[in-house]
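With one protein chain withheld, the remaining protein chains of the complex are depicted in position.
Chain lettering (A, B and C) follows the sequence in which the chains are written, and residue indices restart at 1 in each chain.
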Amino acid sequence: MKIGVLTGGGDCPGLNAVIRAVAKSLMLHCDAEVIGFREGFLGLIERNAVSLSYKDVSGILAQGGTILGTHNRANPLSYFGRDGADVSDEVVAYYNELGLDGLVVIGGDGTMSISHEMEKKGMRIVGVPKTIDNDLMATDRTFGFDTAVSIATEAVDRLQTTGQSHRRVMILETMGRYAGWIALESALAGGGDIVLIPEIPYDIDEIVRVCDEREDRQSFTIIVVAEGAKPQSGKMTVRETIDDSPDPIRLGGVGNVIQAQLKGRIDSEVRTTILGHVQRGGTPTPADRILATQYGAHASELIRRGEFGRMVARQDGKLTSVPLSEVANMVKTVPLDSPLIKACHAVGMSFGAKL
Amino acid sequence: MKIGVLTGGGDCPGLNAVIRAVAKSLMLHCDAEVIGFREGFLGLIERNAVSLSYKDVSGILAQGGTILGTHNRANPLSYFGRDGADVSDEVVAYYNELGLDGLVVIGGDGTMSISHEMEKKGMRIVGVPKTIDNDLMATDRTFGFDTAVSIATEAVDRLQTTGQSHRRVMILETMGRYAGWIALESALAGGGDIVLIPEIPYDIDEIVRVCDEREDRQSFTIIVVAEGAKPQSGKMTVRETIDDSPDPIRLGGVGNVIQAQLKGRIDSEVRTTILGHVQRGGTPTPADRILATQYGAHASELIRRGEFGRMVARQDGKLTSVPLSEVANMVKTVPLDSPLIKACHAVGMSFGAKL
Amino acid sequence: MKIGVLTGGGDCPGLNAVIRAVAKSLMLHCDAEVIGFREGFLGLIERNAVSLSYKDVSGILAQGGTILGTHNRANPLSYFGRDGADVSDEVVAYYNELGLDGLVVIGGDGTMSISHEMEKKGMRIVGVPKTIDNDLMATDRTFGFDTAVSIATEAVDRLQTTGQSHRRVMILETMGRYAGWIALESALAGGGDIVLIPEIPYDIDEIVRVCDEREDRQSFTIIVVAEGAKPQSGKMTVRETIDDSPDPIRLGGVGNVIQAQLKGRIDSEVRTTILGHVQRGGTPTPADRILATQYGAHASELIRRGEFGRMVARQDGKLTSVPLSEVANMVKTVPLDSPLIKACHAVGMSFGAKL
Partner (left out) sequence: MKIGVLTGGGDCPGLNAVIRAVAKSLMLHCDAEVIGFREGFLGLIERNAVSLSYKDVSGILAQGGTILGTHNRANPLSYFGRDGADVSDEVVAYYNELGLDGLVVIGGDGTMSISHEMEKKGMRIVGVPKTIDNDLMATDRTFGFDTAVSIATEAVDRLQTTGQSHRRVMILETMGRYAGWIALESALAGGGDIVLIPEIPYDIDEIVRVCDEREDRQSFTIIVVAEGAKPQSGKMTVRETIDDSPDPIRLGGVGNVIQAQLKGRIDSEVRTTILGHVQRGGTPTPADRILATQYGAHASELIRRGEFGRMVARQDGKLTSVPLSEVANMVKTVPLDSPLIKACHAVGMSFGAKL
């Protein structure tokens, strides 16, 4: 048996744990030969493959990033290297030349849709879901998310003490362009006072109200904001705030925008931190290593069973798989009746808007 | 409304997060008065109660241990302070004197059975499950477990590098007297080579075989063993090993026993570490803080709904509750068909026995 | 004996460890009464004092921030609360009313100069140096710095894996407005490729050259930049870069400026992270707890010996003290012949300029 593996899209803690689990299980239980493609689909397009030995995939479990490298825009259906030309047939040809019996593709929804198309063209693919933001539809949870939440929570913990010492309003901007999972969990775990997520457009007046109320109690305020948070319609927009700002140099993201919007409206000093890429780098948490290993093991089981055209998933805490065709490009946002939202509400957290 | 809260049994990261969530949600949404009892049921027996203010339960989310203190053997049905006398009626009387509308009891299966008995005697109780070992029947998961696994995994990570540098056999003994959850998850997350759990009695000959095989590959071996691991019947027992040992001072736990059993049978040096209580102390992981907060919030919801005599639980990833009567003293051991066992098998881990 | 203590200037991990050591040692060995002033000199100006018990200062060793609170602009010689009026006589009067035998002032160079003035007016003061940036003259090292370096280094570690996976140029902006200590040590500890510090004005052309060279080797680049880093004269300034930038919203600090300056000049994608206040919050490292405890213990020894008007210091690894008069407002910058610079040079790090 000869199986290929690649990692596509943005990097994420746990990718190496999946590669390791896929390769080891296929080598140990099917005596398979495993080929890695460099930088996602780019390796298939540019014929950049490497044979993986058992030694190559040993000791990488706890390593962040991906030993295969990845690429954000490598798409055989529209290859940036040739002005968006469709090179998918060449890719299929290369796949056949190599005599592969299957391909494990680890990536996000974009990578999964490409995989679905390539599947139609005759490649036999098993997908493994990957997103730091945990916003993929067909699965409960994705590896890398627990790590991102841990890093963001540690930041909230640290901001608590400095916020308290100076009685300041501390703003932390986390990842989460379309869904607020990271902001929500790190705010809940770190004991934030206000959390702003894309699912609940914020009202700056409400944020001011909460900050004032806490200030009156001689207290400080921690605001956790997802990068995709947006104001309620009718309220001053991000762009208006920027144009309005006397000092554009301090505007780095929505966190800085909130800070600008608060300027002059509250007495406390405001400080903003934008975590950025540290949330997606470094060694995965144990929970992410386990989930990634389980995904990799399950992927190779699907291969052994010959169940291709499917993506590994976890639903209601159980491992399963779904057809690639069903992995829509839809984003899994935070439902307003989520137990997480309930828990935030229970302990008195504000969403920067009247619910 | 006037509600009491206590923490019983061994301490566990997340207890303060539960106390905080219970108290804050009842204060904020029911304007309730909250009373804390010191050192578990001992506080009810010895009338040692303290009124909790909103300030008292603020800023404790990330604190390890329990601000109320706990006690391992405080049982109203058989009070050690009076030669095992039944003082439950006095406890009920005190409960009524205080005019409590309900009591939140956070503890393990022992504490839950006591709660069930006290419930019968007229106290209105909501239970919150607590065990570092994750071995409680009615619930998928308990807070504190993720923290214990993180600490044990960090230890495995550290033993990896020292084991590799010296080509040694490194043994790590983790908690888990009746179930192997901590050993299993930390071995899987840390990339251990052999994992020994109570559910799968080990065969020392098989352990020797694996160590030799790895030694031949110029490699080292990491063994993770749960404190409750035991040899297969017919094999040399722990006690025999001890009596047989020339140097009893080096025997501290099953980890040291394995080391003694390996003595003279493999060429590599063997080193043992017993983590002990560091696994249950310190700040909880974000995942544990969130789970504990959700349990606390759900407990106060049950109180608001008047659903007493039940224990909060998580099943298939969803928050729910079960009757205290059903919370048997049974231990939730690792099923042999568990996806964790499968994942270990997939990546070539040994269980120190032929499965 | 009756001694006061206050913390001034920006917060810093280790402040509570100093307060604890000062208070415990004076209580245990001189049976002293200890008074804490809230929010630095503001507590002396606004007569906001609190008596500290042994219990108050127990269990705070590992806590970040300061239990007394602090204030950045509280100056008796020019009180912002009364349009910069000199209220120092009132402060001295209050100090005498309280019958204090001495005051321990924990703060940076600004706070020390105020202390020197108040000393002249008859207050008996012992200073304890505090700066996260480690840029105080007269002392080798300040507590909080080791913690800041640890946090920044962890960020470099994390950026390494994501930078490698995408072959990107990753920029990390650390604290350090006047001196590059944090950037230098975290770059050296994290294995950065380029480090930009205020002491060595950078040449963007040289940075481009290094990035290109690494790109040719199929490698990625980590740039650690202190917030106070500046370009060589003649080169495009920060302000010019901003005005020139098509998208001001992405400009948050010098890190973003470097990113803008690299735009269009290198092939790799560039990503910037600005750590900000997470560097000064949270629990101190063991080394900082020890240094802070030693400073606190030494401060109370000076008090016992009646040696006032001095600041605790560490020189050549030994505890000592210097006159407040000598604690100039001068900044301790990184000397170009520092062993740290040598070590960076030895392992091939670039300073973004030809040395």
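Just so we're on the same page, contacts are C-beta pairs under 8 Å (C-beta built on N, C-alpha and C of every residue); 3 or more make two chains touch, one makes a residue touch a chain.
Only a predicted model underlies this, so the values are computations on that prediction, with no experimental measurement involved.
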Where the missing chain makes contact, among the chains that are shown: B, C
Touch with the omitted chain, as defined above, among B:T70, B:S88 or B:S186: B:T70
Residue of B:R47, B:R82, B:K121 or B:H166 in touch with the missing chain, whole complex considered: B:H166
Selected from B:R280, B:H298 or B:R314 as touching the chain missing from the view: B:R280
Residues from chain B at the interface with the omitted partner, ascending: 7, 10-11, 13, 15, 63-66, 69-72, 151, 154-155, 157-167, 170, 242, 248-253, 256, 271-278, 280-282
Missing-chain contacts mapped onto chain C: 20-21, 24-25, 28-29, 59, 61-62, 140, 146, 149-150, 153, 157, 160, 185-186, 188-191, 285-287, 289-290, 293-294, 296-298, 300-301, 316-319, 339-340, 342-343, 346-348
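Please note the rule applied: only the chains that are shown with their structure count from here on.
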Neighbouring chains common to chain A and chain B, by label: none
Greatest separation from chain C - chain, by CA centre: B
Inter-chain centre distance, chain B versus chain C - centres from mean C-alpha coordinates, in Å: 41
Per-residue multi-chain contacts in chain C, two or more chains: none
